[in-house]
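Note that one protein chain of the assembly has been removed; the remaining protein chains are unaltered in position.
Order of writing sets the chain letters: A and B. Residues in each chain are counted from 1.
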Amino acid sequence: MSEEATVKKFMYLNRKAPHGTIYALEVLEMILVAAMFDQDVHVCFADDGVYELKKGQDAKGALEMKDFVTTYRALDGYDIEKLYAEKESLEERGLTAADLVVPVEVIDRAAMAALIDSMDVVLSA
Amino acid sequence: MKFAILVNEGPFNHQASDSAYQFCKAALDMGHEVVRVFFYYDGVHNANRLSEPQSDDRNVVRRWSELGVRHGLDLSVCVAAGLRRGIKDDVLAPGFRITGLGQLIEAGIEADRLVTFGD
Partner (left out) sequence: MLHTVNKSPFERNNLDACLNRAAAGSAILLYEDAVYAAVAGTAVAERVRHAAEQHDVYVLAPDLQARGMKDAALVEGVKPVDYTGFVELVAARGTATAWL
């Protein structure tokens, strides 16, 4: 038997907008912990999830809420480099990759579907 | 087969906890193993022993406790999600324990399937 540790394909699928509910913040906390496990981590943004990455958010200044969105910019330092946003979701919302706080790979819906289908574990919110 | 279960909502606002419970019960009855039930987001409220539903309603917290004790389940409550909601050791119902998010990732690695119940 191999002694090598299991490496699974994990996807964190963000489909919810950032401040109206707590899901986006707590998914991000999950992703930061996931980074310590040496798994194959994919962070995806689709539907309202693309709003999580919008530049210029100021939840703290406007509402005294937590500015967790800045943490997305730190993911690179956690060796989480596979970030994907769905092209159709961006277009539906009048956004482009240039509107986002971090560089992401923009993939179309068919590619997103194929990526989801290839995962071992999908954690969604 | 080894299942891990993720419960994302509290005991009453959403059906998620009921669905997760029914799923666990069926899986255990069929001889499957449930390696961990992880409570995250408002799901941490499922562990609150101070919950007192009306007498003609199911007691969601007690029901998880009893299932957990009967089958030796690992009912794991996320420490970070729990602390911000006031769920700590002194309000935990029997069978639950406070753990970290790492236990969720670990369950995803160890189990054959992770099944999420939420809103």
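The working rule: a contact is a pair of C-beta atoms (placed from the backbone, for glycine too) under 8 Å apart; a residue touches a chain by one contact, two chains touch by 3 or more.
In this text the structure is predicted, and so the values were computed from the model without any measurement.
Here is the thing to keep in mind: the chain we left out touches A, B in the whole complex.
Of B:N46, B:T99 or B:T116, it is B:T116 that touches the chain left out of the display.
Contacts to the hidden chain, counted on chain B, fall at residues 1, 3, 8, 15-16, 19, 22-23, 25-27, 29-30, 32, 112-119. Residues 13, 15, 46-47, 109, 112-114, 116-117, 119-122, 124-125 are the ones on chain A that touch the missing chain.
One rule holds in what follows: only the chains that are shown with their structure count from here on.
Of all the residues in chain B, the ones that touch chain A in their complex are 6, 8, 40-41, 80-81, 100-102, 104-106, 108-109, 114, 116, 118. The touching residues of chain A, when paired with chain B in their complex, are 6, 8, 10, 22-23, 26, 29-30, 33-34, 36-37, 39, 121, 123-125.
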